[in-house]
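With one protein chain held back, the other chains of the complex are shown just where they sit.
Chain lettering (A and B) follows the sequence in which the chains are written, and residue indices restart at 1 in each chain.
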Amino acid sequence: MTGSPYLHIRSVQKSYKGALALHDIDLAVEQGEFVSLLGPSGCGKSTLLQILAGLLEPDRGQIQLDGADITHLPPWRRNIGLVFQNYALFPHLSIRQNVRFGLDMLGMGRAEAEKRVDESLEMVGLDPSLSRRPGELSGGQQQRVAIARAIAIRPRLLLMDEPLSNLDAVLRHKVRLELRELHDRTGITTIMVTHDQAEALATSDRIAVMQSGRILQFEAPETLYGAPATAFIAGFVGSPPANLLPVTASGPDSWTLADGQVWQPAAILAPKANGAEAGRACLIALRPETLSIGTTGEGGLPARVAAVEFNGGDRLVHAETGGTRITVRIAASQAITGPDILLFPPQQAPVLFDAATGTRL
Amino acid sequence: MKQTPDIKPTATALLVAPAAILMFGVFVLPFLFLVVLSFWSQVPGSVGIVPGFTLANYARIIGDGYYLGGLWTTLWLSGLVTLLCLVLALPLARWIVLYAKRSKGLLIGLCILPLVCGALLPTLGLVNLLSPLGFINGALKSMGLIKTSLPLLGNIAGVSIGLVQAFLPLMILPLISTIERIPHDYEKAAMSLGATRLVVWRRVLLPLMLPGIVAGSLLVFCASLTAFVTPQILGQGKVVTFASLAYQQAAMVLDWPFASALGMVMLLFLALAGLLGALVSRGLGRRT
Partner (left out) sequence: MTSRFSKAMLLAAVLAILLFLLAPILVLILSAFDSGNVFRFPPRGLSLRWFEAAFNHSEYRSSLWISTVLGLLSTAIAVGLASLAAFGLVRGKPSYRLAMEVLLLAPLTLPLVVWAIALLSIYAQLGINGTLPGLILAHVTITMPFAARIMIATFGEIDPNLEAAAKSLGASPWQVVRRITLPLALPGLLSSTAIAFLVSFNDVVVTTLIAGAGWITFPVRTFSRLRTEGIDPTTIAIGAMIVAFTILVIVFGQRLFQLSRRL
């Protein structure tokens, strides 16, 4: 190892019909990592995946894989496995022929190829004796065939484009665990595109959050959740995501809420402790599960309960404070006494964003 | 993936070019040549052409009651055929979309049969169907309903029947594709709101089918206006349509400039029909 990353994306730029789809993307992925590209539709994550697969060429920038420049290598010379949202199984070939396709392209001998097909199908939990056509399988099974086909060629990189979004909710949960287990068993460096933050959090070693053709943050799930780099990420990651309370510093010790109400929080949450000069408009990120509810005490935010959702193990309380809707997660056993409550943020340094730019203070 | 991998613009152009050049050269250019030719004249008694501007061909069409009469017959015949096709195609198309399940493909296949059989072969069958000794007259006579044969050939009736049969598919296909796009719930919704079957048709179904009706009507009208094989055989020379006049000039008299002028007149009326169709669909588009 020379110390350079296994997959290195450097200053990659791509425009579509005059509009910039990817903006100076830099990304370094280590061998054996499971990385997610997470973002809303149109953020450029699929474009980046296609550039990695070689289906699109970047306008500029470079892609290095395992020390070699593959920027201009055609897809059929890259040895990169690709799994599609709609699986893209060849309908005119049987399941085994689908899995064997890449091996035939490599010119592998019959006996060896058949053995590899067996291994790959077993790896994804399918019966290798399946002789049916892809159209006769359920969505979940088709998904497994697609993965078996991609890993049969022992790819240097496995790319998955929204692999779970065509499955129903129950199956999606099950398959995402299997994806992670498969990755741990094979050790194939994997890049998954998804718009589902829960999926990304559950499976990935690191997540690159993308918006408008840029990578906003590339971190481990825990970091992304606990220390989001921008207000967009805070409001996107988590279910439900963090509350973003708009506030303006009205002095060293107090904030003004959106409706003009003045809030005097605990010292650690005050403008002075967070470097916000008077008049600075900010967003405070408040995770639903870190807020607590009470009726008396210092530094509480007065709020009015609008709705309560019972979720089995917990309750989500939706409350109105200072003109903003805030969601709080409390234990199902905790009772709500009346419509007027006080919300208490945790006694720790808050995550604070500049209201205008959305960047961390 | 949302953005599919494209092929390069130069490769696209190379793939499309051969067909495009052929269609432009062999199909579009002749129409341009037709415009020019219609203003030239024929060397009398030969196939030679004098390339000098003249309005003589057009003057001859307008000045001669024979051609104007043919034009008038053709226009109202085409209108009649279009209307008949519409009346017959509506229930058929609707039934195929709503009720034909497994037989749908086969029914559509049968409907296009007259299209791929060409103009001639079905007409041969029609002659035997309509002739004085033919199927219909023979059947009616043997049932004792008529004594002498009904005249079904050599008149407008025969020609209309032939044209309707030949061009019904042109109405059915666009109708099927528009009806397929109308959600079946609309009808139920309208009826749940208290609309009677008639109101449902008038206020919901027909307006939604209109694009198909306009497209189909245009196709049938244009095809009837320019048909000459069916009118010649079934009309037995007694029904003179405009296209058969043009055909005679081109194939027998060999006066191509005059045939071109007749062709231009047909194009003019087709353009007018197209314009009318566009106005109808736009007008209704604005109303909804």
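Here, contacts are C-beta pairs under 8 Å (C-beta built on N, C-alpha and C of every residue); 3 or more make two chains touch, one makes a residue touch a chain.
These figures come from a predicted structure and were not determined experimentally.
Of the listed residues A:14, A:45 or A:149, the one in contact with the hidden chain in the full complex is A:149. When the missing chain is restored to the complex, the residue among B:15, B:55 or B:275 that touches it is B:15.
Although one chain is not displayed, its contacts with subunit B can still be listed: residues 1, 4-9, 11-16, 18-20, 22-24, 26-31, 33-34, 37, 47, 49, 88, 91-92, 94-95, 99, 104-129, 131, 133-139, 142, 162, 165, 168, 173, 197, 218-219, 222-223, 225-229, 232-233, 243, 246-247, 250-251, 256, 259-260, 263, 266-267, 270. The missing chain lies against subunit A, touching residues 53-55, 74-82, 84, 86, 88, 90-92, 101-102, 105-106, 149-150, 153, 159.
One rule holds for everything that comes next: only the chains that are shown with their structure count from here on.
Put simply, the C-alpha centre of subunit A and that of subunit B have 58 angstrom between them.
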